[in-house]
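The complex appears here without one of its protein chains, the remainder shown in place.
Right, chain A next:
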Amino acid sequence: MKNRLQVSLHIKILGLVGTLLLLVISLITVMVGYMESREDVANAENLALQTAKTISYMPGVQDAFRSGATLEELKQLTEQIREEAGASFITIVDRSGGVIGTAKDETVAIEETVTASEKELYQAMVFGSSYVFETGSEGGEVLKGVAPVTIDYGDYKKVEGVVTVDFPMKVIHNEILSDISKIILAAGLVFLLGIAGSFLLAKSIRKDTLGLEPFEISALYREREAVLQSVKEGIVAIDHQGVITTMNVAAKDLLDIRREEVIEKNIIDVLPSRELINRIQSPNKTINKELEYKDKIIIVNTRPLIENGRKTGTVASFRDKTEIKKMVDALSEVRQYSEDLRAQAHEFTGKLYAILGFIQLGKRQEAIELIQKEANLQKQVSEMFFSQIHDEKVQAILLGKFAKASEKKISFKVEEGSSLAPLPDHIPLSPLIVILGNLINNAFDAVKDCDSPEVSFFVTDLGNDIIFEIADNGNGLDKGAEYQIFHRGYSRKGNNRGYGLANVKEEVYSQNGAIEVNSSPGKGTVFTVIIPKQIQENNKRAGG
């Protein structure tokens, strides 16, 4: 965090807005200043030209030219105009270039009053044009307006003289300077306002983000995303239009969504289940609703987000009911084992009391017989187990089932010739519990109404596969039921059941194994489960 440049939001906004403002304002200032100065110059030019023209048209001037009036008479007139227009110097010359009228601002130095040259008056004199130009020496530049004095003699007109009017550039420059400083002042004010505004903006953003800096927010966001992706529960969030804003990996797995890009897609285009979409888009919340989705049962929770009475989106979470069911089954299986062992312990306690009774009564022979009988029974069981079945996981499962069988008075035997080395590590306990537990329990259920209930268990791991065989002498399956028993929801035990064999099948497949059922009515049923010892690879299977 520290090696990267972490600037606070304040600095960032101030810097950006400040730079931008400075750029824009200086550009505008330069442009306005330029235009303003151009306009000032244009105004001054216009004023010089118009003053010169006005003087040339003035009856007094025209009369002076007609009658040859003296300089003195014109002096007052020109002085008055000069005063009014703010010009520094006015001259009226006749055709020969002789000055016949002049007026001068006394405050202006002599060297700044420039008499127009013959060249500068040429156009006015020859062509009767009026024009304006800049002239004068360094520091004493003047704007000179020139207009011809055209006298109308009735039949014809004639250019008799020229009026020139000077405006010192210094005055114009000063005007431009004062204009520009006003603009700069205004620009500075706007800049300060902008800075203050961005300061407030930064503050307001900080308030909205709970005082967090943007990088902190992004860190939080990433963390939230990681949390969301790591939970086992599927989570989907949509906005008010049904567009997906969040979907974690678990949701994708659970809802079996293969496409990569789901964010910003509409939920209608992503989910295939109309029912689920309706549930998610409904304005009411859903709690633990079970829905069939593809071949799974999922538990859906939805929670609409309401803001100011309007729905702004929905968050939905999913869990796989099948998985939960499996867990519950495994748990109850384990609980069953402990129950069974307790029952057996109870039985043994009963037998111990019987032996104690025989001994106290002095009936030693009976006591010995009872002990020998029990010992034989145990020996037979343990021999079978411990000599032939070496895998502890299977031993544990079978021991539990023996207890249950003896309690239910079912004859549960491990067939001769069974043998099982310790199972490879890649076969864990829980699938074994599900497979063997369910199959043996089913067998117990199948024989519970028989006169001499018998269930036998056979296992062998000769060859590449481990083969389990569970046989019962019950009534067998109904005709055609072989195909249905593995489907979810098929059960002869009542409603909300029928997960057993479906789970068994799933677990067998998850171990790349196979399951077969062989049933003859009235004679019983045999389930055969084949699980390969080695982790399957496609080419190996093809080769073997």
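We take it that a residue touches a chain if its C-beta (ideal position, glycine included) is under 8 Å from a C-beta of that chain, and two chains touch if they have at least 3 such contacts; residues count from 1.
Note that contacts and distances are computed from a predicted model.
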Original post:
When you check the chain that is not on display against UniProt, which of "Tripartite-type tricarboxylate transporter, receptor component TctC", "Glycine cleavage system transcriptional repressor", "Hemin import ATP-binding protein HmuV" or "Spore cortex formation protein SpoVR/YcgB (Stage V sporulation)" does it turn out to be?
Top reply: "Tripartite-type tricarboxylate transporter, receptor component TctC"
**OP:** Among A:122, A:191 or A:215, choose the residue that contacts the chain missing from this document, as touch is defined above.
**Re:** A:122
Original post:
Which residue among A:38, A:75 or A:157 touches the omitted chain?
Top reply: A:157
Original post:
When the complex is taken as a whole, what residues of chain A touch the one chain not shown?
Top reply: 95, 118-119, 121-123, 125-131, 150, 153, 155-159
